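With one protein chain removed, the remaining protein chains of the complex are shown where they sit.
Note that the chains take the letters A and B in the order they are written out, and that residue 1 is the start of every chain.
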Amino acid sequence: MTDTTRLCRTFQTAPAAVPKEDTAKYLASGLDAKGFEAPDWLVPDLEDGTAPEMKAEGLQNVVERVPGAEFPGEIWPRVEWSYEDSTLRETGRGQIGKLVASLGDEIDGVVVPKIGRLEDVERAAAVVAEAEATNGYDDGSIGLSVIVETGRARSDLREIARFGEQSRLTALIFGPVDYTAELGGRDLGDGRPRWDGLLETLSNEASAAGLLAIGGPFDDLFKTRAGLTYYNADEYADQAEHEARLGLDGSWSLYPKQTIQANTVHMPTPEELERDVGRIERFNEAKRAGTGAVTIDGQMVDEATFKNFRNTVTTVRAIHDTRPAQTGEYYDDDLLERALSLELSYAALG
Amino acid sequence: MTDTTRLCRTFQTAPAAVPKEDTAKYLASGLDAKGFEAPDWLVPDLEDGTAPEMKAEGLQNVVERVPGAEFPGEIWPRVEWSYEDSTLRETGRGQIGKLVASLGDEIDGVVVPKIGRLEDVERAAAVVAEAEATNGYDDGSIGLSVIVETGRARSDLREIARFGEQSRLTALIFGPVDYTAELGGRDLGDGRPRWDGLLETLSNEASAAGLLAIGGPFDDLFKTRAGLTYYNADEYADQAEHEARLGLDGSWSLYPKQTIQANTVHMPTPEELERDVGRIERFNEAKRAGTGAVTIDGQMVDEATFKNFRNTVTTVRAIHDTRPAQTGEYYDDDLLERALSLELSYAALG
Partner (left out) sequence: MTDTTRLCRTFQTAPAAVPKEDTAKYLASGLDAKGFEAPDWLVPDLEDGTAPEMKAEGLQNVVERVPGAEFPGEIWPRVEWSYEDSTLRETGRGQIGKLVASLGDEIDGVVVPKIGRLEDVERAAAVVAEAEATNGYDDGSIGLSVIVETGRARSDLREIARFGEQSRLTALIFGPVDYTAELGGRDLGDGRPRWDGLLETLSNEASAAGLLAIGGPFDDLFKTRAGLTYYNADEYADQAEHEARLGLDGSWSLYPKQTIQANTVHMPTPEELERDVGRIERFNEAKRAGTGAVTIDGQMVDEATFKNFRNTVTTVRAIHDTRPAQTGEYYDDDLLERALSLELSYAALG
């Protein structure tokens, strides 16, 4: 099962180039992050994170730094694009072409921002397909993820997600800043709306189509109170937990401490893992004993119930595959060992 | 008008078989409930409420116990089904066939859980049509209600409801436990999300297509504080009232006291009935007097306004038809008599 569990607890963007001596400073530190600071997805950002006059250098940084890195997660560069600007789309097409030509074996896909209606997503998918074919990669080997940040994308969200059932589309990521601006939403002193209706729909459509759903960035990184400036851990946790409750698979990170928090929130807690490992162990015993139907914790276990228990374990296995330092730190050795060795088939012992 | 008002203030599930001496204990007490404990819909549950090894006995219990009962509401057995499991669908087909063959005159329809997209609902409707035809019942005489508890069903909710405009589809019922699991929603200590976006859409689509909309189960039946365990009336009332506010027609009940509460919440209050009966009486007087346009309580009464007043009265009449003990207990004799004898036509006196 593990190989079908796609993880994106953390979608961490890193500017591809910044005006510092080493213009790849943040990109390099993202690629080199360890333990809970290592995101599931690292997103070298050629769009809003990189200044217009540094785009070329940013692209060069990505092409040079990614191959050497031993980053164990997925790499998804964000390119430039806009449903309403054909020049930007042409720029994005060039960036995608260059990335696939130079890094087709290293990257998992590209992230395309400011998509519009379904037709625009199909257009972006065709650009990726073209780059793939030109460079001799198998159809579908380079993924596509999109930022949902326009009224048109939200209007077509169901159709875009259904397109994803049969295509390279992998994740739907919310972009609240551009979205609020496009709708003319106002901050009247208490922040942007949370857009809960959109978040519910994003979670639902991604789930119905087998895609990942990811929340938007939180840029209030620091807080000052009584003369002290400190990392704003509380409010980012509130946002990431709200996203987890609604069934989003991961949160956007702009900063290593946010990555620690998002990785943790979107991972089964030790209590959840203990509970579901125990349930599957008892289920397996009952099946071996041939006692027919099984009731666990007062709940009759049918295939759907079993799937929920199993999801907890396969998620932990998927994290363990790429981030053993995280699972090793977070779970007891004994519990982790039980989770890794468990028989997970509903029917096999039947 | 009364005959077109379909009531489902309470959707009460009762396990078809439980591991007790009388395996039909809960089914029997549901069929025998009196006064405000009697639900509008009794749902003998062959799905999650009955253990896998007792399914056959549960079906037998339903076939044996329903005919003798003098249950005055509607009877809607819930069968097994899943959009993603053809074996379960085959089981459900067998259960539907047996229920229609044995109880075609006693049941009003069947409840099908875990439906997926529109195509799956059409498939379930075809299974009911097949059982109907095989057993010589008129087309449409056996209803179909579905539990909305998957991402796919919520994604296709508008299309499913529109299918209901022209079909045997009768009610859309929310299933929050499976829904939350399927979306990967998490309970981080403060319960499941309430899924308000889904509830609004459920209410809207059901209303637009002339279907009933029903809320999900609440299983925190008891609370313990300061050493005492007591029935959790407050939180269930909060949920049922929230559903009523949003225009849902009824609430799910797992327990006789919940049935009392749901029946009461989804019934016009004595004040609402007094108000609207009074308005219609004044409207009818004005029409008799031939004074042309009518203003009541400062509001001009057009056909749409009148319809709102009339809805209150027709709902009370529909409850009175099947549950005279409830209307008798809840309303003054005099008020009830006025509600039952009122002329309800907007035009008739014109």
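We adopt the following convention: contacts are C-beta pairs under 8 Å (C-beta built on N, C-alpha and C of every residue); 3 or more make two chains touch, one makes a residue touch a chain.
Keep in mind that this is a model prediction, so the values were computed, not measured.
A.B. asks: Determine which one of B:L246, B:I296, B:A325 or B:L342 touches the chain that has been left out.
C.D. replies: Checking each option in B:L246, B:I296, B:A325 or B:L342, the one touching the absent chain turns out to be B:L246.
A.B. asks: With the missing chain put back, one of B:S207, B:N284 or B:T322 would touch it. Which one?
C.D. replies: Considering the complete complex, B:S207 is the one touching the chain left out.
A.B. asks: Can you work out which residue in A:E130, A:E182, A:E274 or A:D321 touches the chain that's missing from view?
C.D. replies: Checking the options A:E130, A:E182, A:E274 or A:D321, the one contacting the hidden chain is A:E182.
A.B. asks: Determine which one of A:T13, A:N61, A:S82 or A:T312 touches the chain that has been left out.
C.D. replies: That would be A:S82, which touches the missing chain.
A.B. asks: When the complex is taken as a whole, what residues of chain B touch the one chain not shown?
C.D. replies: These residues touch the chain not displayed: 158, 161, 196-197, 200-201, 203-205, 207-208, 241, 244-249, 292-293, 295, 300, 302-304, 308, 311.
A.B. asks: Contacts of chain A with the missing chain: which residues?
C.D. replies: Residues of chain A in touch with the missing chain: 48, 51-54, 82, 85, 114, 150-152, 154-155, 178, 180-188, 192-193, 195-198.
In the analysis below, only the chains that are shown with their structure count from here on.
A.B. asks: What angle, rounded to the nearest 5°, describes the rotation that places the Cα atoms of chain A on chain B?
C.D. replies: 120
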